[in-house]
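This report refers to the structure that appears directly beneath it.
Just one protein chain is left out here, and the rest sit where they should.
The letters A, B and C name the chains in turn, as written, and every chain counts its residues from 1.
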Amino acid sequence: MATDICGNIYDSIYSYILYNPLLNSVGIVMHSGMFESVLTKHWFSKEAVQLWNDHSVIQLYLDIEAALARAQADLGLIPKMAADAIAANADVARIDFDAMARDVEVTLHPFVPLLRQFEALCPPDAAGYIHWGVTTQNIFDTADAIKVGQSNARIDVALSETLEILASVAATHRLTVQAGRTHGQHALPITFGQKVVSWMAELRRAQTRLNDAAAEAAVANFGGAVGTFAAMGGRGRAVQDRVAVLLKLKSADVSVRSSFDRVANYVAALGLMSAGVERIAQEIVFMQRTEIDEVTEAFNTGKVGSSTMAQKRNPSHALNMIGLARMLRSRVPLAMDSMVRPNEGDSASGNVSSALLPEVCIFAISLAEGVARLVRGMRINVDAMRRNINSSGGLIMSEAVMMQLAPHIGRHHAHDLLYEVANDVVKGNGCYRTALAAHPTITKLNGVVDLDYLLNPANYVGESEAIVNDELARFHNEAKNRSGDAVAE
Amino acid sequence: MATDICGNIYDSIYSYILYNPLLNSVGIVMHSGMFESVLTKHWFSKEAVQLWNDHSVIQLYLDIEAALARAQADLGLIPKMAADAIAANADVARIDFDAMARDVEVTLHPFVPLLRQFEALCPPDAAGYIHWGVTTQNIFDTADAIKVGQSNARIDVALSETLEILASVAATHRLTVQAGRTHGQHALPITFGQKVVSWMAELRRAQTRLNDAAAEAAVANFGGAVGTFAAMGGRGRAVQDRVAVLLKLKSADVSVRSSFDRVANYVAALGLMSAGVERIAQEIVFMQRTEIDEVTEAFNTGKVGSSTMAQKRNPSHALNMIGLARMLRSRVPLAMDSMVRPNEGDSASGNVSSALLPEVCIFAISLAEGVARLVRGMRINVDAMRRNINSSGGLIMSEAVMMQLAPHIGRHHAHDLLYEVANDVVKGNGCYRTALAAHPTITKLNGVVDLDYLLNPANYVGESEAIVNDELARFHNEAKNRSGDAVAE
Amino acid sequence: MATDICGNIYDSIYSYILYNPLLNSVGIVMHSGMFESVLTKHWFSKEAVQLWNDHSVIQLYLDIEAALARAQADLGLIPKMAADAIAANADVARIDFDAMARDVEVTLHPFVPLLRQFEALCPPDAAGYIHWGVTTQNIFDTADAIKVGQSNARIDVALSETLEILASVAATHRLTVQAGRTHGQHALPITFGQKVVSWMAELRRAQTRLNDAAAEAAVANFGGAVGTFAAMGGRGRAVQDRVAVLLKLKSADVSVRSSFDRVANYVAALGLMSAGVERIAQEIVFMQRTEIDEVTEAFNTGKVGSSTMAQKRNPSHALNMIGLARMLRSRVPLAMDSMVRPNEGDSASGNVSSALLPEVCIFAISLAEGVARLVRGMRINVDAMRRNINSSGGLIMSEAVMMQLAPHIGRHHAHDLLYEVANDVVKGNGCYRTALAAHPTITKLNGVVDLDYLLNPANYVGESEAIVNDELARFHNEAKNRSGDAVAE
Partner (left out) sequence: MATDICGNIYDSIYSYILYNPLLNSVGIVMHSGMFESVLTKHWFSKEAVQLWNDHSVIQLYLDIEAALARAQADLGLIPKMAADAIAANADVARIDFDAMARDVEVTLHPFVPLLRQFEALCPPDAAGYIHWGVTTQNIFDTADAIKVGQSNARIDVALSETLEILASVAATHRLTVQAGRTHGQHALPITFGQKVVSWMAELRRAQTRLNDAAAEAAVANFGGAVGTFAAMGGRGRAVQDRVAVLLKLKSADVSVRSSFDRVANYVAALGLMSAGVERIAQEIVFMQRTEIDEVTEAFNTGKVGSSTMAQKRNPSHALNMIGLARMLRSRVPLAMDSMVRPNEGDSASGNVSSALLPEVCIFAISLAEGVARLVRGMRINVDAMRRNINSSGGLIMSEAVMMQLAPHIGRHHAHDLLYEVANDVVKGNGCYRTALAAHPTITKLNGVVDLDYLLNPANYVGESEAIVNDELARFHNEAKNRSGDAVAE
């Protein structure tokens, strides 16, 4: 293209595009995956991407092999010297990744090539004791358990941070009146603080579920190909118990490889969390709409909304959260379906779960850390909240008026009266307050019905303040207990 | 059709089919839904279908209104006489369903028509106090919480029954040797008992998750349209607490309608359970295959496999479980996605969850009760297990041989030796035992390698028996604790 | 409950609820399925529900058996008298549904009980020729093909009607200026007509895909249990060809039962259509929002938005469409997954598809007919469109100003200038027009930059009108061709 600017450029553009797509010949690595592509990698937590990269994962495999050898030495199955040598050489920096990639392609086995390199790194009298009596999938499953734990640790911290910020926002806005909306329509007044504590309550439950599910999934599994420990001379369960202690995991009850429910449960809990985060992000996108303008996400000079529309201030970060949340949830059915594993093991399901676990964890960490940033950056526009709730001239207060009229004329009758007046107003016939004031029934009840009071949204937010206070108390109490636990540990 | 058998029958067949599909004119009710269609209703638990039918659900709505009125009377918000009258008339048998259906269509509101009938049934001075200060969705959400509880109670019983049966099977077959298979290939020997306890462990976890999730979802929610209790004169939370006690639910922390996570979590737990059941059903379908024949589901004379193939004995029930499990799981994403509810409420999400909750609960009860029947009916063919594991002439014992050779010639070398011999045998060159016996390396190790012992699958099932015993102990212990709890309550 | 209003009412409420849920003892039929429940049946097209009810479906099974017999008689495989008798008795009104339901439960076979009743209705010398040489699934698959065709015929009509209405709206509003929005923010002006034709273009493509997919799925399949026609004495393909002619279907190329791709493709096309409809419904819900108020769905007195908030006018119908669309799409993965059918047939997949096909077709007909009603009822509020687009004081016109400045000061510089001015205005410092007029660069370009012109949205809708006209021309042209085809047939 660069060299062919004259002549029949048109065909050459296309033939260039269509027939020479394989331009990656200069030796540099160019990414196709979303985590590393220059176009999309900013969507993701850098730390999350590193946590799951080949370097981290393969170091973990080596560490697990070392822990296994250590446990077997402790129990006298293999020589102590072997365990020491295996531990001493369990260093990813010494692995030749290119060679490994080539061998994986020949053997079509994802682990044997690494094992062979590791064996070559160890002295011959130790090498034979690597991976003693176990199968590849044992290492992979145990590594997944640890990676899930590490991922969840980041998520937990980020959710706590998010809750901390939300608690502060809710406290500030416990009396800030805002239009409550159902089905897209103004319904009744609410406080912004109450909206925020409803997010908190949901996120707190999500956090609890994640921590429970991560704990359940923290399982060491070393039963060999079919879970019988047949190659460990009757000491298999003891070895597994010992490795579990070393790796701070629980020892699997029934060490069959084809049970994936614990991890699938964790993925489901991630799905639930993602939906809670998406709900918050959707609310912010809505509240930032040009016509609403009640809440906006952070904006810094330099952020570009559009290459041509200079006024654009998009809720890019909130929209990004929404996209990630949906991507995450698309993997939940895959995780649940892959629980259905034929017989004692099956690589079709195994491939699916190997591929989805890094994805969902990276998505989830990015969501949890992202929502913390999102809510920290929120700017709340109390004036716009007031403007919007008043924009319908009091219609949003219909229930308040009805509840006042009900004892005098019956609830049913009151509803019908207001339904008619509201219909008239919506058709454009005057304003609600005037129409109410002029209605004969209300005129008659003059001393009783104080329209000025009834049409003031601040007088009809019910128990919002107490609801906010209660949730804040629960949150702070729980946070105190958690930090107490941490200290106690 | 019945009257037009001559003439141009061909067109008439088709025009009849195409243009007169609306044949349902005789006044009888004909079903389109799978729960009631004559073709499919046998897939489902009758009790589950009844639990969620209009009769049960609407009675529950009325009961909740009665409980609400009772609570409000207890707290002095409405007259005690009103609460009594409301309770006295809360009887679904007095509701005119046809009229209700017509009114729903006019008002496009799912609850106001019922409310109007209920009001008409009550004396005027009580009628006005029905549904005092709440919104329709409060009743619906609270009813869902109770229905989830009822559904889960059935599921819990059925899973316990399933576990009881499996425990007995596992105990019987703790020493029954079977081919362990990975990737569709014979791998190592396992015991059938161990396979069964791996099902148990997964189902026990599923049961625990379901009970936890059902408890979390058992929430009463009466905050009104936007969760502020604005129409309850400052006593809203107290009313909700009281109703919760009456209905044996917890009172919602933050009574915002747009939090659906607790129910979505329950649906996810159902999804996980369904996958556990499907795994069992798939195993049985596989083991019943004509060539395998190791386990078959119950067969009774009268059961028809095919209208033409008289020999057919299909694992119909297991296949039915698989179908139901997949249908159930297809609703999980719907449940999670419908957590993302705009603002304080939204009927698009609400409709989705209203429609899916009965479905998933009926599917799940049918699965839980169905899997109990399935495993109760299993016939285990120990001879076929023996025949199959021996069919490869000892190849399945390669690891056992390798582990024996390893100390003498190194694990790596042992693996290569057996890899070559196995390749030869698979190509059709003789039998494995003979080839091994003739191999110079093995010949040399003559005193050491006892092929008769090594090629006997029963000698290489590792710690299977202990694994079975441990799981049975855990199960019985847990069952004892549960019944202890029940007594204590 | 009705009788126990005193005493310890609280426990009795709950025990009633929990332990007596099976109240359906009065002999009336109470529904659990959403298509027939009094609470939800108004969501669905009555005709769609009837099209798929047991009455219609079983009549179709009988008709197909009659057509099969007719074809076999035509080809001399069975006596003509048998075919006549079979046709004469193929009448669903004579089927005892209760007996059939009982027998299905005993045999666990969905068709043999019907077959037995049908045989009993025919004279003995004809009865033996019913279902000659075929298998149950052949009848089911062929019935599905016809039911898909019937369903699609209704969808096609409804989509054409929708397009007709939209065409008229687009024509009326081809010059109606509205705020174009991206990422929730005002972007550039658009016309409402253009928005509407973008819906049309998508729906037209959806309609074309549906008609193509329905045609592809219109296949007769009579190859017997494994598709070999083994029981038809070498005349099987000829029989199938003949039945296909009678039923106006195509004869299956390869009559293997385990190919479900054609139906799955149709379900996918329904999924695409549903997303197109949901997009429209979402836009209407948005445009009806209290603060936006640009378009509202039909409202008739009698429609109730809320039992307490008399002012509520919810976009109930649009929200209903959204819910249905999501339910429909949740079945698409189920349809695709159930293409993966083991061997020559498998009832797990078969059950899944039997259950989902009526559902998706009822959802889809309800959506197609519903969207026609939805757009027919739209009320367009041109004043609100004008108010909203002007609400940002001209910020939405930034690109127009930039394109005018660009030739004079460079596009890049122009963008930066406007970015700064816009930032200032958004911070609350004055109005956009004033700030622009006062900007030194613009002051310098005085004769060139006509702010009155540039800030008028009507001057920057580009080629909207032509785009509308083109789409209308395409639509009318296509509609003419379709009606031409219809006449020609």
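By our rule, a residue touches a chain if its C-beta (ideal position, glycine included) is under 8 Å from a C-beta of that chain, and two chains touch if they have at least 3 such contacts.
Given the structure is predicted, the values throughout are model-derived calculations rather than measurements.
In the entire assembly, the chain absent from the figure touches the shown chains A, B, C. Touching the chain that is not shown, out of B:L418, B:I442 or B:L472: B:L418 (per the contact rule at the top).
For the chain left out of this panel, the touching residue among A:V57, A:L75, A:A171 or A:V426 is A:V57. In the complete complex, the hidden chain is touched by one of A:H131, A:R209 or A:R237, namely A:H131. Of the candidate positions A:A231, A:A264 or A:M339, contact with the unshown chain belongs to A:A231.
Only one residue in the set B:T40, B:Q207, B:T228 or B:S316 touches the chain that does not appear here, and it is B:S316.
Residues of subunit C that touch the chain left out of view are 119, 128, 133, 180-184, 187-191, 194-195, 197-198, 200-202, 205-206, 209, 216, 223-232, 234, 236-237, 253-259, 261-262, 264-265, 268-269, 271-272, 275-276, 278-279, 282-283, 286, 329-330, 332-333, 336-337, 339-347, 399-400, 403, 406, 410-412, 460-464, 466-467, 470-471, 474.
In the full complex, subunit A makes contact with the omitted chain through residues 1-2, 5-6, 9-10, 13-14, 16-18, 21-24, 26, 29-43, 47, 49-60, 62-63, 66-67, 70, 84, 87-93, 97, 100-101, 104-112, 115, 131, 135-136, 146, 149-150, 153, 224-225, 231, 245-248, 285, 302-309, 314, 316-317, 319-320, 322-324, 326-327, 330-331, 333-334, 337-338, 346-352, 354-356, 358-359, 362. Taking the whole complex into account, subunit B touches the unshown chain at residues 179, 181-188, 285-286, 288-292, 301, 305-316, 319, 333, 388, 391-392, 395-396, 398-399, 402-403, 415, 417-419, 421-423, 426.
By our rule, only the chains that are shown with their structure count from here on.
The distance from the centre of subunit B to the centre of subunit C, each centre being the mean of the chain's C-alpha atoms, comes to 29 Å.
Between the CA-based centres of subunit A and subunit C the separation comes to 31 Å, rounded to the whole angstrom. Looking at subunit C, one finds that residues 285, 305-309, 314, 316, 319, 333, 337 touch two or more other chains.
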